[in-house]
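Heads up, one of the protein chains got dropped from this complex, but the rest are sitting where they should.
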Amino acid sequence: MQKGEWMYLYHDDQTYFLPYEAGGSFSTHYGTLCFPENLEFGDYIETNKGIRFYVLRPSLADLMMKVKRRTTIIYPKEAGIILLELGIESGSKVIEIGSGSGALTVLLSRIVGNEGKVYSFEKRPEHQEIAIANVKRFGKPDRVEFILKDPVTEGGFGVGEVDGIFVDIPTPWILVPYIWKALRLGGHVGFLSPNIEQVQTTIKRLEESGFVRIRTMEVWTRGIRVKEFLTRPFDRMIGHTGYLFFAQKVKISAKEYVPDYWI
Amino acid sequence: MQKGEWMYLYHDDQTYFLPYEAGGSFSTHYGTLCFPENLEFGDYIETNKGIRFYVLRPSLADLMMKVKRRTTIIYPKEAGIILLELGIESGSKVIEIGSGSGALTVLLSRIVGNEGKVYSFEKRPEHQEIAIANVKRFGKPDRVEFILKDPVTEGGFGVGEVDGIFVDIPTPWILVPYIWKALRLGGHVGFLSPNIEQVQTTIKRLEESGFVRIRTMEVWTRGIRVKEFLTRPFDRMIGHTGYLFFAQKVKISAKEYVPDYWI
Amino acid sequence: MQKGEWMYLYHDDQTYFLPYEAGGSFSTHYGTLCFPENLEFGDYIETNKGIRFYVLRPSLADLMMKVKRRTTIIYPKEAGIILLELGIESGSKVIEIGSGSGALTVLLSRIVGNEGKVYSFEKRPEHQEIAIANVKRFGKPDRVEFILKDPVTEGGFGVGEVDGIFVDIPTPWILVPYIWKALRLGGHVGFLSPNIEQVQTTIKRLEESGFVRIRTMEVWTRGIRVKEFLTRPFDRMIGHTGYLFFAQKVKISAKEYVPDYWI
Partner (left out) sequence: MQKGEWMYLYHDDQTYFLPYEAGGSFSTHYGTLCFPENLEFGDYIETNKGIRFYVLRPSLADLMMKVKRRTTIIYPKEAGIILLELGIESGSKVIEIGSGSGALTVLLSRIVGNEGKVYSFEKRPEHQEIAIANVKRFGKPDRVEFILKDPVTEGGFGVGEVDGIFVDIPTPWILVPYIWKALRLGGHVGFLSPNIEQVQTTIKRLEESGFVRIRTMEVWTRGIRVKEFLTRPFDRMIGHTGYLFFAQKVKISAKEYVPDYWI
């Protein structure tokens, strides 16, 4: 393992997430762990009290969940569907707004590959700073352009022909005309909003502004404990993070109604 | 649009999915559509009865759902989480078994990029044939190696050091030792099984065969109709497709218990 | 079994629901059943093709689900919670509006006992007729007063001091002042509405009209097949019937704001 590589240290009911450094040590609830030279993923190490921790490779879901947060983040259950509905793949050009804590940026940067590009917009400098730090830590910063800008007051995104756009801001409806301009024809936009009124307001605007095939959904996951004669779902689950909704851009002819807020 | 490019033809309550051919025509419930020269995504065309259909770009979710099927397929709600939990990104090397109808293969081939690779195993030639056709149609066939083989009777996968493995066969537990061999250290394996006994049997074997951090979950999505004064979730939803479960490979020392079915 | 008593005829994948008559017969997909003298619940009878059907006692849930319908009905999953949240028990006085197909009326009439009373309001005679027939068939008609009336245009319910009120009409908010008048102090009202805007409109009115402790919920059930090595949840489930919401009546002082629609 390289110095600085992130390890998921795993014991049954306790996990830690930290960067590797040979000779370093770390205190857990089960005693102190010391990290030897030449530690590899798949190895285990023991605390001074003899408790075994496995050294695991973090998944994309782990990286997203472990970002340092200043905002609520997007969960893997929603992030996976966002990729598929927006059609984000190796080589895609994608806008996200806002950067938030950068959890989704980490994911997008790893999916779009070296030929792809992520444009990550944010208007609050203190959030952008965290997002940048998180992408440096867990993502592929070379593939991300961080832009500190409010597209509404500063003339739109200034980027065009992108394959997909993902929006997670409190007032997504104000972005609709800018989204239309930035997307390629037939391109996909997705939104995550916690309140139904945000969904209703945004969808109304999408319908009158050159978007079709608008669809809304919720996603849930429930963990299950599989253990001999004790197999049962977990008692608690997340009941709601937000409504996910998607639409696709179509052409607007000059003769059609153009809302007065249109650019 | 190129000849042969797949279009998602969209009218409110009717959609069609077919390849573009200038001069071609197609019969719908709302009359006949003729496809002009120079049709572009985002355009609309009208049937001879004046009903408008939009020409939309399919998302990854659309491509997965539109494969020709001979088997049950993996839904986007599960596929997204599989990507994130296995850590499949641009450049990944991944095994899937079985190929099934190729819905997941389509997705994986688009995510792994030109530097990545998908090894898709299948033992029934008639399934493999369909999977190959579907990947040619909707995926990136150059990035996929289709292998007609039963790893149990034919000496394992014959591929090693892969980043992730996804298993969707009726008896996943028999593959556990072969999975262990093929995965890189710390690598992730995921399974989808409809019945809880399949999960229980496979997890028991994983626990005794060099895998840790085993976790199981269910995923649901529910569509919501957002329409003025008629906003409500859809009446029907999918209650179950399968249990998703994941594990990570760790080293096994010579002194540890090695099950007798071990290779 | 008495003549006319309702039987739930049960074979693994086929069930029928009909009244008993000695000497009668009935055609099923598995052949003809003849009903002997002295048939008892728990017996089985065989068709002329030798297929066994069990003669079972219907549950309350069965009776509700088997009413002849002209409207959507309330499902057991919601009905059970309605009883508990409204505090309907033996001896309760309860209003329901509208009668619909009488599925809930059947249930309420069986719960309130001989000392209780159900006032079932309906404004469409053709619905009331069906509800009356269903309660005669499956419920306790002596405990129900069916009232053909629109409380909004005809001066309210004309019944007072009831323990609980259940409302299932498309515009529940117009009833709020009449509900307040008819309920005893501290009494509970419940609503079932399919669309979120119905909930929002009604709750706004409740909040300004002498109701507190307003709470809203959804209820789901999912069936599970338990069978050796084939244990799994059912593929399909009901994703939405409606939003259930509840409130409690409190006193309104003369000094407080009284909405102009107030009676």
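Chains: A, B and C, in written order; residue numbering restarts at 1 for each.
Rule of thumb we're sticking to: contacts are C-beta pairs under 8 Å (C-beta built on N, C-alpha and C of every residue); 3 or more make two chains touch, one makes a residue touch a chain.
Since the structure is predicted, the reported quantities are computational estimates derived from the model, not experimental observations.
Within the complete assembly, C:Arg57 is the residue of C:Arg57, C:Lys136 or C:Arg236 that touches the hidden chain. Touch with the chain omitted from the figure is made, among C:Lys49, C:Arg213 or C:Arg236, by C:Arg213. Listed for subunit A, the residues touching the missing chain in the whole complex are 194-198, 222-223, 228-242.
Take subunit C: the residues that touch the chain left off the picture are 8, 10, 40-44, 54-61, 64, 76-77, 79-91, 107, 110-116, 184-188, 196, 199-200, 203-204, 212-226, 228, 231, 233, 243, 245, 248-251.
As a convention for this text, only the chains that are shown with their structure count from here on.
Rounded to whole angstrom, the centroid-to-centroid distance between subunit A and subunit B, based on C-alpha atoms, equals 21 Å.
Under the contact definition stated at the top, the residues of subunit C that touch 2 or more other chains are 196.
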